[in-house]
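Of the protein chains in this complex, all but one are displayed in their positions.
Here is chain A:
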Amino acid sequence: MAVKTYPKEKLLKLYHDLLLTRQFEQRLSILYRQGKIVGGLYLSRGQEAIPVATCQHLRKDDFISPVHRDLGAFLVKGMDPGVLMAQILAKQTGPSKGKDSFLHAGSKELGIIPPTSILASTIPIAAGVAFGFKIRGEDRVAVSYFGEGGSNRGDFHEGLNFAGLHKPPLVLICENNKYAYSTPVEKEMAICCVAYRAESYGFEGLIVDGNDALAVYDTMEYAVNKAREGGGPTLIECMTYRISGHSEHDEAKYQPPEEKEIWKRRDPIENFRKYLTDRGQLDESEDQRIQTQIAQTLDKAVAFAEQSPYPPPEDALRHVFANEEPKYGDRHHI
């Protein structure tokens, strides 16, 4: 069988986006320790390949519905790093203008449905987006991300059933990182794999090594092409591991150290770098150039976010209804 080859620029873009995501989160970790992030911080350390590699195949006019560990998806889909940083720092210049926390940000222009804390709830919504594309005869795709934990909720099952019935251009990405907060996957479901669930709703479920960036990339390419060509939905279960706690305040003592050690050796970015250097696609100077460029981007992003103002307090009353004038129930009327 012929070995698949990839254009160098695609490989380097993927590498860049992976590194950008990790280093963005490293900056966030520092900002969190400095007390500059007012709420929680949920990182994707060790599972960056899933949002980053899958989004490589999406156009700006495709829609994604990411969840809280998909920071990379926002960046690849085109959100400015400074704007995303401002969102996380609760600043006026973030997409939600300080209204909601962390990655609860969206963009109509970039095709990003903002996540909410109700996990897997965005699956029926993304199914609606994909169904709308199908009705209009457009070759756009909707992609919904969720964890194995979310796949136990009714919304997952209702959404998949609808997708199976109508076969809209929907790609479902399950990030199976083995933990729902502190609950291990063995206590979440009686089967080993979320992908099995897709078949019972009448479409294909695939399992891929979520820490192998190219494997995720290839599988997504297949699913997106299929969706665009009218082949209907695919669920891709990406097997990965949450290398640290649920959030930065969670020490995750419930995760066995030996388990963590195994997965740390399976770091998706280190392994991809090795793949590239082994094949002569990346040398040290090129790597250095990419690293420097990312550091500069992030310096700029942090500066932009830090210098951005907080929203004016009375903005708490804005954007409830189309009519901006608070007419009823605002505490100032008494």
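Definition applied: contacts are C-beta pairs under 8 Å (C-beta built on N, C-alpha and C of every residue); 3 or more make two chains touch, one makes a residue touch a chain; residues count from 1.
Note that contacts and distances are computed from a predicted model.
Visitor: The hidden chain: which UniProt name fits, "Alpha-ketoacid dehydrogenase subunit beta", "Ferredoxin-like protein", "Altronate dehydratase" or "Lipoprotein"?
Guide: Matching "Alpha-ketoacid dehydrogenase subunit beta", "Ferredoxin-like protein", "Altronate dehydratase" or "Lipoprotein" to the record, the invisible chain is "Alpha-ketoacid dehydrogenase subunit beta".
Visitor: Tell me which of A:V129, A:A195 or A:L282 is the one touching the absent chain.
Guide: Answering carefully, the residue with contact to the hidden chain is A:V129.
Visitor: Of A:I30, A:L165, A:C192 or A:A295, which residue touches the hidden chain?
Guide: Among A:I30, A:L165, A:C192 or A:A295, only A:L165 touches the chain that is not shown.
Visitor: Looking at the full complex, which residue from A:P114, A:G202 or A:G231 touches the chain that isn't shown here?
Guide: Only one of A:P114, A:G202 or A:G231 touches the chain omitted from view, namely A:P114.
Visitor: In the complete assembly, which of A:K36, A:K99 or A:K167 touches the absent chain?
Guide: Residue touching the chain left out of view: A:K99.
Visitor: What residues on chain A make contact with the chain left out of this view?
Guide: Against the missing chain, chain A presents residues 63, 95-97, 99-100, 104-108, 113-114, 116, 118, 121-133, 135, 142, 154-155, 158-159, 161-162, 165, 318-322, 327-329, 334.
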